[in-house]
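Omission of a single protein chain aside, the complex is shown with its protein chains in their original locations.
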Amino acid sequence: MIQSIIEWLLSPESWTGSSGIATRLWEHLLYSAIVVVLACVIAIPLGLYIGHAGRANWAVTLANSARAVPTLGLLFAMTLVVGPMISSELAFVIPSIAVLVLLAIPPVLSGAYAGVASVDPAARDAARGVGMRPLQVLTRVEVPCALPLLLSGIRAATLQVIATATIAAYVGLGGLGRFLIDGLASGDYVRTAGGALLVAALALTVDGVLALVERYAVSPGLTGKDVGDTAVVASTT
Amino acid sequence: MHRTSRSAGVLALATAALLTLTACGGSSDPLSSETTDDSTATDAATDGGGGGEEIVVGSANFSESVLLANIYAGALNNAGVNASTNTGIGSREIYLNALEDGSIDVIPEYTGALGFFYDPEFSETDPQAVYDVIQGLLPEDFVVLDRAEAENNDSVVVTQETAEEYDLAAIPDLADVAGELSFGAPPEFETRPQGLSGLQETYGVEFASFRPLTGQALVQALQNGQIDAANIFSTDPAIVVNDFVVLEDTEKLFGSQNMVPLVRADVADTVRDTLNAVSAELTTEQVTEMLRQTDVEQRNPEDVAAEFLEQAGL
Amino acid sequence: MIRFDRVTKRFPDGTVAVDELDLTAPTGKITVLVGPSGCGKTTSLRMVNRMIEPTSGAIYLDGTDTADLKAAEMRRGIGYVIQHAGLFPHRTIVENIGAVPTLLGWDKKRIQERSMELLERVGLDPSVARRYPSQLSGGQQQRVGVARALAADPPVMLMDEPFSAVDPVVREQLQDEFLRLQDELDKTIIFVTHDIDEAIKMGDQVAVLRVGGRLAQMADPAYLLTHPADDFVADFVGRDRGYRALSFQASPRLPLHSERTLLMGEATDRTDEWILVVDDEHRPQGWVEPSRLSGPVTEADLQRGGTVARASGSLRAALDAALSAPSRRGVIVDDSGELIGTVRAHEVLAAIEDADRPELQDDDQAGSPAPDPAAEHTPS
Partner (left out) sequence: MTWIQDNWTVIFPLGWSHAVLAGVPLVIGLILAIPLGWAARRWRRAYPVIVSTSGLLYTIPSLALFILMPLILGTQILDPVNVVAAMTVYTVALLVRTVADGLGSVPDHVQQAATAMGYGGLRRFLVVELPLAIPVIIAGLRVAAVSNVSIVSVASLIGVSQLGDLLVDGFNRNIPGELLLGIAACLALALVFDVVITAVGRALTPWTRTARA
């Protein structure tokens, strides 16, 4: 079994072609990137606003309880409802992307919210006191200080999206999930296991890259010596 | 850095092993009770009764298979054999494994499909010949009972508009135009011998792209034009409802697909008489009508099966 | 000069934090706002740089109504120091100090030079420049906070309990250093504290506020201690105020007695009396009891319990020197620390009795709003 998986992973034929690993990997990465970017575009401003203004906390609660909605059900519902409205190839992509965005919003939102809310009130007060305008307070003090929590929220969301995008293959999305779903349908466990390994490897790689980004983006003044605290799981959010 | 990652790996393995062990041991109790509860619950609709080993009837993940499983189980229960269903298991590749390992005892099958499954070179098309040949192909512990007259074949369908646009009536008509068309089917169609490769070898039909889809997504995609042709079962009421055109399988690529109960040899004697009686009653028209009731009228497959059995006196 | 003109702040929930406050903080002086929690002192301070907008009334900054200024730009011209320093945790110490100059668009080199200059000015080692706030102690952070407020050399500073989050020893150091700094800088400062001792120490004038944001009394510290306007102020100023008021009364010419001294390392034959030990420059080192001495005086023999008062210091210091000395003879030194003589407690008390108490001002009736001494003294 393990040997066949390695053979499958190493064989050039599995990598090439429109349903080869290279294409699937690229699709997976592309979809995940689109999803995370969309989720960030929606959730970061919202989270920053909620954390900054200390208002509309219910939105965070709402987003968090939305995590209980079964992804599979949401995926099916979205496909049945949204699918017929779109006549192009996008009909396979948009419902899945939409569901994954919904999935990615809660961690990013709570990350952004908790990040801003955790900014030392004295620092925020001082920022106004030295004469920063509201936008300057946000961009020069609140966002940089919120960065550790915000980025860990984004990392958690990214991991979740990469892992969950596989299920979307059931409703026709491309990506590495195809190996799982198609492997399952045709009883080809080698493809399934190989696909799972690829997904995990992709998740780890992306997480590693994000960890590097975090290291460069976050001021050492905030991380201090707590280097061990950089690996983040969804549970923190 | 190096050392940390290696020890992390070792620890991951150890953790996984530990989990695995405890998960097995620790959970056996609640689960066995869960299984019983589940099956009695599914039985509740049919008048379960009779003693002996419980027979589990499995099904694939499409409506007709679920319906047939309910008919089989209902008939067995009516005949005093304790039977339950485990429906929606998945594709043939999966449920045959389940039959093999004893998770299920009976599964509704199709003659030609079994032939193709066990012999990629399988070439019989005549219903009786197919039935006869597969007897010899099956693994030792599997037995097929009598085949029904009812048949549900794989089919290639297109929308009315596509049929008109390209002047399509039979699969060979696709040969020249398939290069411009996309094709949708359940994922396993891509690798099955009578799937994409069969279409190409038998008819020289090679589609521009393949889109793996199941269930409603497949029907919807064809309807909305995201795919141009689809592999849908010939008994699927969606064909009638949506006015799809079934392209004639002139070369009998999909062979004969009579409905047939595939059972484990160890339960064959218990279920033979009852299920043979069911197969004797099943016609394609009846199955199509029952599927219309479950999929279009959204009736419960259990109820539809019970009605059929009552009418048939089973 | 900062002038509050009938300033009221009513919060949305109906509580009145500041009620019709009239108050002037004179140029170049430290005006302390002190009072129990809920007296509106911080609210009053924060209304100056419009961190909080007044509900009614106006605050004038050198004659200009602050409501007419753009809040953010105005704040850049007002130094602001708060309790927990409020340093930006993601910026280095120099970047923190350079915050306002950066906002003002100074060029980088100038910001850098100015920041380093201030770092030294507030008593920090230049090596901390590249560190982050979390790597500094509370006291150090507070110094950075002061440096940041001074960076653009604003004429006005607002200080909100700047030293209350550090331990007493460090607090005293910071207070002393800040007073020294203020001597050079002559900023116009409003200083908020809940600690009456700090108020008395730091303030050129002290405004005592009562709960509900009403001014109870405004006076210079000595006057406040000797003439509390009412029970509330008296109670707030607290016990020992008679004794503490002595801090503000310079010693008159006290009858000094010459003291027999012993140099370090010398031996003596006398056995009965305490002897003062001095160093080569005649600076007092401590007392010794000759009966316990078995040879030349060493460090270990010294009894260091007594305090030392300057001749130019306060009566309080002189009295304390007398009370704390084991010989009961208070050691008095000149400004360079050289011994000039000793004084006895009863002699200090006699001097106190002869001295004048600060005079009661005519219009200062208990319970009525305090007059504005600053308005009389400072032409604006």
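Letters A, B and C mark the chains in the order given here, with residues in each chain numbered from 1 onward.
One rule holds in what follows: a contact is a pair of C-beta atoms (placed from the backbone, for glycine too) under 8 Å apart; a residue touches a chain by one contact, two chains touch by 3 or more.
Computed from a prediction, not measured in an experiment: that's the story for all the values here.
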{"item": "Which displayed chains the unshown chain touches", "value": "A, B"}
{"item": "Full-complex contact with the absent chain, from B:197, B:216 or B:276", "value": "B:216"}
{"item": "Residue touching the undisplayed chain, where the options are B:104, B:130, B:221 or B:290", "value": "B:104"}
{"item": "Sole contact to the chain not displayed, among B:62, B:116 or B:207", "value": "B:62"}
{"item": "Contacting the left-out chain in the complete assembly, out of A:119, A:151 or A:196", "value": "A:196"}
{"item": "Missing-partner contacts on subunit B, residue numbers", "value": "4, 7-8, 11-12, 15-16, 18-20, 22-24, 26-28, 30-31, 34-35, 37-38, 41-42, 58, 61-63, 66, 86-90, 94-95, 97-98, 101-104, 214-217, 219, 294-295, 298-300"}
{"item": "Residues from subunit A at the interface with the omitted partner, ascending", "value": "1, 65, 67-74, 76-77, 79-80, 159, 162-164, 166-167, 170, 177, 180-181, 183-184, 189, 192-193, 195-196, 199-200, 203-204, 207, 228, 231-236"}
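We adopt the following convention: only the chains that are shown with their structure count from here on.
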{"item": "Chain located farthest away, centre of subunit C as origin (C-alpha)", "value": "B"}
{"item": "Central chain (by mean CA position)", "value": "A"}
{"item": "CA centroid of subunit A to CA centroid of subunit C, Å", "value": "55"}
{"item": "Cα-centroid distance, subunit B relative to subunit C, in whole angstrom", "value": "88"}
{"item": "Separation of subunit A from subunit B, taking each centre as the mean of its C-alpha atoms, in whole Å", "value": "36"}
{"item": "Residue list for subunit A, restricted to those that touch at least two other chains", "value": "none"}
{"item": "For subunit B, residues contacting two or more additional chains", "value": "none"}
{"item": "Complex interface listing, subunit A residues touching subunit B", "value": "18-19, 79-80, 83-84, 86-89, 91-92, 169-172, 178, 181-182, 184-188"}
{"item": "Subunit C-touching residues of subunit A, taken from the complex the two chains share", "value": "120, 122-133, 136, 140-141, 144-145, 147, 218-222, 224"}
{"item": "Parts of subunit B lying in touch with subunit A, wherever the complex brings them together", "value": "90-94, 96-97, 186-188, 190-192, 209-214, 216-217, 220-221, 223-226"}
